[in-house]
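One protein chain omitted, others in place.
This part shows chain A:
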Amino acid sequence: MKFSIDRKSISDVLSLIQGVTNRTTTLAITSDVLIKAEDSQITVTANDLETVFQGQYDADVESDGIISINARKLYEIVREYPENIFPVNEIENRWIEIGEGNIQYHIVSSDHENFPEHPVIEDVPFIEIDTSLLKKMVEISASITYSKEEKRPYVLGALLEYVSDASVDSVALEMAYQTSSSSDVSEKKASSGKSSSSQKSSSTVSDDNPSEDHDTENSLASADNKDKETKSAILRMVSTDSKRLYAFDIPVSGNLEIPEEGIIIPKKGLSELGKFLSTSGKALIGVKNNHFIVKIDNETMMVKLLEGEYPDYRRVLSTTGFTPIIMNRIMFMMMMKRMSILVSDDYKSVIFNFRENELVVTITNPEIGESKEQIAVGYTGNHIESAFNPKYFIDALNAVKGDDVVVHIKDNRNPCILKGHDDKGFVCAIMAMSV
């Protein structure tokens, strides 16, 4: 086998797959990359038995063949190689000669026969999706990490739920509508019931709430209309570590053939997928043969799904009986960052005190000291004291878009539900701590 390829293009792809091939494993060959040269194209494959990447690239192929070579070393060589054309040549006994003229490497390669076979999946019912949205969804979901000894599938993976076309399944859409695009609907119902009182009691809330509801209604209505035109629905990814939970929604068109209860995609694969996805263009996604498949042009990524049950998360996101409070996102985040300075390994809870029109946040770390901040918020109602880990707020506030967020709070046992004021695609639940 002998080929040469543009250094930049092979460098990009090798950089991309390092996450797949650099995993510590007992199966050494999974740190290799498989390169197949054929018909003036090379096919690059990386496979860690869970995530498979495959891409086709134009190359100057002199003779066909397949090699399996250590991905890390190959990438390092490519990175430092001075010429624009990168020549690879299999000489004998699986020795790979890289370079030409003054610079030459001889690298040992493995028997490509041993390279794990990846599932050949054909006729995937792909749907088209906005790449940047998918990237955001995938990255946010992968950002909730887990420890090494973790075994719970709902922590190891994120749930992907597809709610099909309204005309096909209106109930499902209704549910998605309610839970995803915030419980504004239920809130609206609640607030309309007691609208007079809420309007009187709090200027901020009552002023904003109806408008918020109104906006939502509009946006959802418009989305609804659009959905109906293009036969679209909402695709949602849910990620949790049992201490907080994110739900990220994307409107999509077309029909993904996934089971009603959704699929669980390992977060490890999702974070690889996040690197793979660019910030513009369209991607094709599909689910088949127990794999989640993403295809962009000449490159494909397949992630093997996790087995297991995903707990019913909808209950956690319900904001019935909660009080919404609008807060400036940046201000709230800065406050949490200042609070988290006093957090230590064994003490990481910040106490939130919601009182009439004010929020007082305190942290008292017995070893370091204490801190207190007070801000005016549009809160009316009984005094609520609840404790949270500020890190989770910082993460969530980074994930949400827009200037304002809506914090939903009920008591010291229920989670705090955080939503974007305008960004309806993201909901976060943060569980309370008890001190």
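The criterion applied here is as follows: a contact is a pair of C-beta atoms (placed from the backbone, for glycine too) under 8 Å apart; a residue touches a chain by one contact, two chains touch by 3 or more; residues count from 1.
Keep in mind that, in the parts below, contacts and distances are computed from a predicted model.
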item	value
Which of "DNA mismatch repair protein MutL", "Phenylalanine--tRNA ligase alpha subunit", "DNA-directed DNA polymerase" or "Large ribosomal subunit protein uL3" matches, in UniProt, the chain that is not displayed	"DNA mismatch repair protein MutL"
Residue of A:L273, A:L418 or A:A432 in touch with the missing chain, whole complex considered	A:A432
Contact residue for the chain not shown (choose from A:R7, A:R23, A:R94 or A:K243)	A:K243
Footprint left on chain A by the chain that the document does not show	146-147, 149-152, 154, 240-245, 311, 313, 316, 345-349, 366-367, 387, 389, 413, 415, 429, 431-435
